[in-house]
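All protein chains but one are shown in place.
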Amino acid sequence: MSVGLEHFLILSAVLFAIGLYGVLAKRNAVVILMSIEIMLNAVNIAMVAFSRYGHFITGQVFVIFIMVVAAAEVAVGLALIIAIYRSRKTVDAEKFDLMKW
Amino acid sequence: MIGLDIAFWILAVVSVCAALAVVLMRDVFRAALFLVLCFLTVAGIYVTLSADFLAGAQVLIYVGAIGVLIIFAIMLTRESQRGSPQGRLRLPALLIGLFFLITMLFVVLNTDWHVVAEIPTQPTTSAIAQALFSGEDGFVLAFEIAAALLLAAIIGAIVLVREK
Partner (left out) sequence: MSTGVIFAIILLPLFSFLVISFVLRPFFKHRPQLSWYTTIGAIGTSLALSIWTFIEVSAAEGHVLAMPDYEWLAIGDTVINIGVTVDALAAVMLIVVTVVSLMVQFYSRGYMHGDGGYIRYFAFMSLFTASMLGLVLADNLVFLFLFWEGVGLCSYLLIGFWFHKPEAARAAMKAFVVTRLGDFGFLVAILLLYAKTGTFDIGELQHLALAGTLGGAVLTWAAIGVFSGAIGKSAQFPLHTWLPDAMEGPTPVSALIHAATMVAAGVYLVARMFPVFASDATAITTVAVIGGFTAIFAATMGLVMNDIKRVLAYSTISQLGYMMLGLGVVGMAVASGTISTEHGLALGVAVGIFHLFTHAFFKALLFLGAGSVSHATGTFDMRMMGGLRKAMPWTYLMFLIASLSLAGIWPLAGFWSKEGILTHAWEQVPLLFALGFITVFLTAFYMFRVIFLTFYGEYRGKAHLHESPLVMLLPMGILTILAVIAGLIGVNEFLGGHSYGFFEALTHPLAWASLCLAGAGIFLAYAIYGAKWLSAASLRQRFAPIYTLLSHKYWFDELYENLFLMRLLINGIFGWLHWIDDHIIDGAVNGIATVTVMGGSLIRRLETGQLQAYGMAIFIGILAIVAFLLIFS
């Protein structure tokens, strides 16, 4: 069958769900960050699909901004992880529990 | 177009498998490599959607910058035994993921999307440029702010990581 908007949206949803699982279920902080990137990419796919099938360019403009923000976020996030690694010698997310009761 | 369909299916399957590999693999480095593969396939999907400029931007930014950054971070934070184990919340996370997926499927399949069938084929670069920089309905402000954001991110990252 011919590929339509729904296919891209379903692909986007699947990637987002996988990324979600990775964010919630993994212990390595870097892997969590990677999963967040997967989620952002999934959103980008959906945006571009809407832009293509809705015949307006705004979706793609938005994707550019998302990419910019994602890049900044990865930079800062990784800096954080490295800083934590320096003081605690671990990147295990379950060990970061200073806010515990 | 049949070629487009085949390309889409191949790219879709590969990207999903790569994403699964990222979240399920034990070895962090291999997971990072699969992440890069995922980014590349997403760039391919942009091409099938006639978003040429974005495909290029995707490869440059994600694969070129973010992917490399992540690999650097992995190397700098190497924990010998650990790797990438599963957390305590894997079962609830699985359930939530599935639940989310089912909800989205339900939404996507039951909404009446107004779809335009024809394929826009012109290069999108100038269209994007028009949209970004034109007078009243442009995104100039957002553009400038994005620049400031990047500056802040750079400074923040440097501050966080520098040695005292």
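Read from first to last, the chains carry the letters A and B; within each, the first residue is number 1.
The rule is simple: a residue touches a chain if its C-beta (ideal position, glycine included) is under 8 Å from a C-beta of that chain, and two chains touch if they have at least 3 such contacts.
From a predicted model like this one, the values you see are computed outputs, not experimental measurements.
Enquirer: Which is it among B:29, B:100 or B:143 that touches the chain not included here?
Expert: If we include the chain that is not displayed, B:100 is the one touching it.
Enquirer: What residue numbers in chain A mark contact with the hidden partner chain?
Expert: Residues of chain A in contact with the hidden chain: 20, 23-25, 32, 93-94, 96-101.
Enquirer: So that we can see where the missing chain sits, which residues of chain B does it touch?
Expert: Those residues of chain B that touch the unshown chain are 87, 89, 92-93, 96, 99-100, 103, 106-107.
Keep in mind that, in the parts below, only the chains that are shown with their structure count from here on.
Enquirer: Between chain A and chain B, what is the gap in Å from one C-alpha centre to the other?
Expert: Chain centroid spacing, chain A to chain B, equals 7 Å.
Enquirer: Provide the residue numbers of chain A that touch chain B in the complex, in ascending order.
Expert: Residues in contact with chain B: 2-11, 13-31, 33-35, 37-38, 41, 44-45, 48-49, 51-55, 57-58, 60-61, 63-65, 67-76, 78-83, 85, 90-94.
Enquirer: In their shared complex, at which residues does chain B touch chain A?
Expert: Residue positions touching the partner: 4-5, 8-9, 12, 15-16, 19-20, 22-23, 28, 31-32, 35, 38-39, 42, 45-46, 48-51, 53-54, 57-58, 61-62, 65-66, 69-70, 72-74, 76-77, 79, 82-90, 92-94, 96-98, 100-101, 104-105, 108-109, 113-116, 120, 124, 127-128, 130-132, 139, 142, 146, 149-150, 152-154, 156-158, 160-161.
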